[in-house]
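Here it is, the structure, as structure tokens.
Shown here: the complex without one of its protein chains, the others still in place.
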Amino acid sequence: MKHKLAISIVSAVLFLLIGIITVSAQGSDKAILSAPTSTPAAAADRVVTTTVKSTAKAKVDTCYDCHAELLDKHPKVAADWKDSVHGAAGVSCADCHGGDPTLDQMKTSMSAAAGFIGVPDRTKTPEICGACHSNVERMRQYNLPTDQYSKYKDSVHGAKLAEGVTQVAICSDCHGSHAIKKASDPTADVYPLNVPALCSRCHSDAKMMEPFNIPTNQFDVYKSSVHGEALLGKQDVRAPNCASCHGSHDAKPPTSAEVVNVCGKCHTATQNYYEQSLHSQLKEAAPKCWTCHGNHDVTKPDENMFTHTASTEPVCTTCHDIQTLDLIVDKAKFANPDDRRCDTCHHQDSWIYEQVLSLKSAMTVADLAYKQGDVMIAEAIGRGMIMNDAESRLAEARTSLISARAAIHTTKLTEVTKLTDKADASAKEAQQMASDKLGENLFRREAMFVAMGVIITNIGILAVVRRRLYKELE
Amino acid sequence: MDRTNPEKPSGLFNGIVDWMDERFQVRTLVQSALHVKIPRKAKTFYLGGITMFLFMVQVVTGSLLALYYQPTPDRAYDSVMFIMSNVNFGWLIRSIHSWGANLMIVSVVLHLLRVFFQGVYKRPRELTWVAGMFLLIVTLVFGFTGYLLPWDQRAYWATTVGTEIAGAMPFVGEFALNFLRSGPDITASTLSRFFGMHTLWLPMTLAAMLLVHLVLFHQQGIADPTKPVSRAKPDASATPEPEGKLLPFFPHYLLSEAIAWYVILGILIILASLWPVGLEAKANALQTPAHVKPEWYFLFLYQLLKFVPRVAGVLAPIVAIPLLVLLPFFDRNPELKPRKRLFAVIIGLLTVAGIIGLTIWGQFS
Partner (left out) sequence: MESTTSATRPDKKLVSRRGFSRFLLGFSFISTVAGAIIPILGYLLPPPSANAGNGGRVLVGTTKDIPIGQGKVVPVAGKPVMVINSNDGVHAFSAICTHLGCICMYDPVRKMIICPCHDGQFNPVTGVVVSGPPPKPLASIAVSVDGDNIFIGEA
């Protein structure tokens, strides 16, 4: 406390000596010692300049003093600011709104002459924020990046804004204007768990999206996807939110060329496998992650993704350009999750269909062996047997099985069967261990019956002898 | 099994007995121990004997477990796992030991209740009762110390909360906690301490107390719960009971006792075969499992501590145990029939109901 006071006094003295400020020595003095709104002392030596012209940088903040006392929304705005990161870091009203906070007359302090601009124009806002947030010197102490503004200019939001479309998202739409919070603050709208709801505020609004002709169901679809369930259901912040794939400041839909890298950010092993496949070498015609898994609606993959359940007529134009006979991928054909199957392209008469079936059966066999092992172990555990060995053998099986699932992305049968064979073998071993234990359990029960036989015989004998003894007693 | 008959000196057994008899009069010894008579009206439900049988079972199975068990945090869990999965009949021995411990608690408590409700702790059996109370405490401590030994999650955390009960005592709490755990935390030295208690101190103490208990019981004979306490000097009241109202302790009573033991043995084997004891994951001090609870026979205390002020909850047993130990000295009502000692019986019933209620509550909360 004392320390802080010393710093304030020293810095105040400095201010006086350099004489940067226009305030009279007496006024400044008073501000330091008595003004309730004096910004934290540490901010005193920081000179903030923004594109907004404010004529004075001082410890007096008549904006706050008045607005905190006004009616309606004003006290809330003042309080929001005070609790915000900006309030704490000493970024004042005038830094964004202009004006002169040292003057205590509204007419002068909020005059154009004093640089007052009122509510910043939507098209100007990113620039105002960017003035500080692009400044490396200024952001270093907060460990904040400085590329948001340039990224924003590249985003769809930013580009549209530059065209004068003002309903696109600007900084304050996501971060708030006065009550700005850290992204790591769980109550912030930009906290990972809250991002989908934040984006959907606009993107689920059909009326708002109408001029842009884009769908509005992404949030609903996302919510029930594996990703949405992990993020919103299990509150797992590591699960991807909208920004993980689209970027935040640089928001844009990933292009077909990018998607493999986007998904591969997390699914590295799968990406490695995919890149070994013929699929990945098809360039434009390549099926990408989303061809089979969808984008917002990714669900848990399973063995049914190989072939259609009912037989379907293949449509040539799904994969072939009828004119040039080149290979293509008609993404629209994969919009329906039921059609995201290998045999959508590799139809029953194609020579790869055979391979699809072999992959499917290898996976199904291994999966079944694993599941059976699981059931048997559970049963043995239920009977009180200790199943550690079998459990770790089954974990081996599962490891190979999951690896095999990832290896499907190579589309190479030998790669996959290497792993499924391993999974199958481990699972069978685990099954064997479980059935041994179940056999031992049966033996225990049989032995118990023998022991009970002996005990009951003995009780019988003793009862007979006892009866005789009591008779003798009479 | 053998009634000695000096006029029938044939057979190896008799030969050996004769040889011993010549040297230390073994026949007289055994006869004086066994050939007593007990009132036919006495009803023990064989509970004391069953407890004793279970103690013997525990001694045998426990000594066997000690052959493979290794009392260090690093090895304890693995060695128990080894007993369960590699040693022949290891699962059986460990399961019997575990079920035996639980049954022993049940039977010792039932034994106490039978003694209490029959009122047979009264003069001249005050000291038998006091010795019995010590046996009860030792039995509970047996259970408490044994529970930690497998060093799995359940063991570790049940001991953590169990020792915390002791830590809640006023003034001496911290000392008690440190004493039990051999330090502020449950560590290797806690395990050594519990192991030493469980396998050396407690069996010796229990055996010694049991000897006292049985000698007293032998000297006094079984009480007749239908007759009020006599205030007369013992020798003055030495008018012998008519023969018809008496039953030879040996072989008649002991034979029934043996039948009871077989029944208990059968129950033990069924429990151990159908519900062998398990082993949870190895103890991990950094990961508290979802439902930490002490053993069921301490649950009532644990539950009590949850809703009465801590100090009161801990003081309750501290006050109750000495009261219970000294019960025969301040319960001076000479009557034994429940109807004639309503106050004691009602207090007893309320206590039992309270403990059962708290235990059930604790189980489901």
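Order of writing sets the labels: A and B. Residues in every chain begin at 1.
Operating definition for what follows: a contact is a pair of C-beta atoms (placed from the backbone, for glycine too) under 8 Å apart; a residue touches a chain by one contact, two chains touch by 3 or more.
Remember, it's a predicted structure, so these values are computed and weren't measured experimentally.
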Touching the absent chain when the full complex is considered, from A:Gln105, A:Ser150, A:Asn217 or A:Thr268
A:Thr268
In the full complex, which of A:Ser403, A:Thr420 or A:Asn441 touches the chain missing from this view?
A:Ser403
I'm checking contacts with the chain that's been left out. Which of A:Gln105, A:Asn304, A:Asn336 or A:Asn388 qualifies?
A:Asn388
Quick one: say which of A:His74, A:Arg238 or A:Arg445 touches the chain that got left out.
A:Arg238
Absent chain, residues of subunit B that touch it
1, 3, 5, 35, 60, 64, 67-68, 70, 72, 74-75, 78-79, 81-82, 85-90, 92-93, 248, 250-251
Considering the whole complex rather than only what is displayed, give the residues of subunit A touching the chain that is not shown.
238, 267-270, 388-389, 391-392, 395-396, 398-399, 402-403, 406, 451, 454, 457-458, 461-462, 464-465, 468, 472-473
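Please note the rule applied: only the chains that are shown with their structure count from here on.
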So, in the complex, the side of subunit A touching subunit B is made of residues 384-386, 388-389, 444-445, 447-448, 451-452, 455-456, 458-459, 462-463, 465-466, 469-470, 473
Given the complex, residues on subunit B that touch subunit A span 81, 84-85, 91-92, 247-248, 251-252, 255-256, 258-259, 262-263, 265-266, 269-270, 273-279
